[in-house]
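Note that this is a trimmed complex: some chains were dropped, and none of the rest were shifted.
Going in written order, the chains are labelled A and B, and every chain counts its residues from 1.
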Amino acid sequence: MSVLTQVPQTKLKVGILGATGTVGQRFIQLLADHPYFEIHVLAASSRSAGKPYAQVTKWKQQTLIPDHIATKIVQECAVDAPGMRECAVIFSGLDSDVADIIEPALRQAELVVFSNAKSYRRDPIVPLMVPLVNTDHFSVVPHQRKTLSLEKGYIVTNANCSTTGLVVPLAALERAFGPLQTVLVTTLQAISGAGYPGVSSMDIIDNVVPYIGSEEEKIEWETSKILGGVLPDQTGFEYHASSPLTVSAHCNRVPVIDGHLACVSIKFSRQPAPSAEEIRSALEAYVCEAQEIEQSLPGMVPSAPKRAIVYHEGQDRPQPRLDRDLENGACVSVGRIRKCNVLDVKFVTLVDNVRLGAATSSVINAEVGVAKGFIV
Amino acid sequence: MSVLTQVPQTKLKVGILGATGTVGQRFIQLLADHPYFEIHVLAASSRSAGKPYAQVTKWKQQTLIPDHIATKIVQECAVDAPGMRECAVIFSGLDSDVADIIEPALRQAELVVFSNAKSYRRDPIVPLMVPLVNTDHFSVVPHQRKTLSLEKGYIVTNANCSTTGLVVPLAALERAFGPLQTVLVTTLQAISGAGYPGVSSMDIIDNVVPYIGSEEEKIEWETSKILGGVLPDQTGFEYHASSPLTVSAHCNRVPVIDGHLACVSIKFSRQPAPSAEEIRSALEAYVCEAQEIEQSLPGMVPSAPKRAIVYHEGQDRPQPRLDRDLENGACVSVGRIRKCNVLDVKFVTLVDNVRLGAATSSVINAEVGVAKGFIV
């Protein structure tokens, strides 16, 4: 696939849908000073439209609203909102009920949408892309356009936040040791995953909740699409079909602000399974396409982490509060690799659910899209 | 086995070792108004000995210290401490380094010790007893006495707190459906499990810690001793040897005061496995020996729960804060029984780690011991 040979010299205009929400605020933090993206449109509900961003937003970040964003007038989430058609890419932090309708409408207007919503993750012509894993799924975009008789417009989704933290190390292990057979994962997920106001404090202080609606199904389904390849004719996805992967998930909400932890047990197809030491080496050696592009053309994928997977020596790591900020929230932390009595091996993973698990995924995906000529 | 036909009419004197600690404080709460046990000796470190209980204790319970306890003089943990030899049973909430030495010394002095410490759980002549599961293991006590040439003295231990919450539903399932083959469990454990001061607040606010020293090994080992039977000649335990049970555990500390939650996946030997509905029925129908004795002779095992296992309909239950107080902390809550893609079935359990998971276990074990004539 042809790749740009130069970092964009003029800024690419971007729009943010759901700009006042939790994910939208993170998009703003990531994009306000981006080297080649420039925030052109902030879109939200009609209730907010027409007013300055700072006035309609309950900003809950630990940095102040950038000055030029605070005064920017919010637009409606509509194709004809001022400036929308000028955007080279639209980042969507919408809830799925709204995304269901708006995202394909934008695509139909030949716009490019990178979405956090779950709406089109299971669509057989839409990539479900974790930027540290399967940016090769861009190769299905031409088929998506063709199917819909579009020249430019398409949708790329990123995965559910807890899926993201799981598939990065699984991808590294499959690359090194061949297909996995079974995965049993128990998550301890942060409250920010539910947005704002999200989880009531009455439900989570001095408590954990062993249930998150639809989360287990998402992890169990999305993993196979992400870790599966692309069909030979690039008209769709392989869904790990040639070597079926069985995933079972237990999901829990815990009183942590940011950072989803997961306890993972896995079984390899290959037996005997690799040792803990081999697994650790494979994880630390893992380099993804986004990183490779950035290495060969510095500044091309500036949001890619230096290390996709950070391995932690400490027997009690990773921990959400201490480790979620590594690589500016764009990596996955792994620790405690050891034998599992029931499957082969067990370990712990951590992902920053609002950065790599959400906004950062879309941004890196788009940066790779720029590199590959899918965003112009 | 012969059982008492009458509830004790005179009070049985009891001692509490480690009376100032977290488990010791719970023993006091449970025993201060007990119908037939009476607190005779409060024992703690030599630093506390000789002083009134209230003066040497950082009391951290939500009830006040009972008045007659507050002024009681604390003794040393020694055979010759005033009143110690008069005790019909000694409850031990000691740390294992101290218990290692003191508990066998008391036994050797013909005293009866019911212990929370891990020191003798793996001893092949000492019962490891969860009161809602395997009170039949009392039948090895005569062999313990004989081996040590004792008339009266013996030790009974109870299980690790997280093991306890796991084995109760497992026992109910094995009784209904035959032996289990594999168990994969991930725990979310309360801070009170680490005692006081225990877990630093700097480590656990806005955080979870995916490691608890030796906890995984305890769960993996203890389960087989508890769920295994007694050898035919009553000289030891069967350790689930005839149908080996494989257990794998991930243990996490979470910011919850009391109540260990566990996400459990299991595989039965029998295939096809029972349905979720059959499993629920079996759990709700489960009645243990402690309950049977209490039913036939009310007041004999007064600390036994009415329901050993409480099943929760709500899809987001059980939860530690809301459900740990059921049955005065003496039951196990279970919810979310459903198919597991990797093993057969998965579900969630909750146990109050400082009550059924610790002090309450010893007290019910002792009440059954009284009923069976092992405490006089």
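A few notes on this one:
Keep in mind that, in the parts below, a residue touches a chain if its C-beta (ideal position, glycine included) is under 8 Å from a C-beta of that chain, and two chains touch if they have at least 3 such contacts.
Computed from a predicted model, the values in this text were never measured in an experiment.
All protein chains share one sequence; of the complete assembly in this entry, 2 are displayed, while the total copy number is 4.
The working rule: only the chains that are shown with their structure count from here on.
The distance from the centre of chain A to the centre of chain B, with each centre set as the mean of the Cα atoms, comes to 44 Å.
For chain B in complex with chain A, the touching residues are 182-184, 186, 188, 205-211, 220, 246-248, 250, 252, 254-257, 261, 263, 265, 315-322, 335-336, 340-343, 346, 348.
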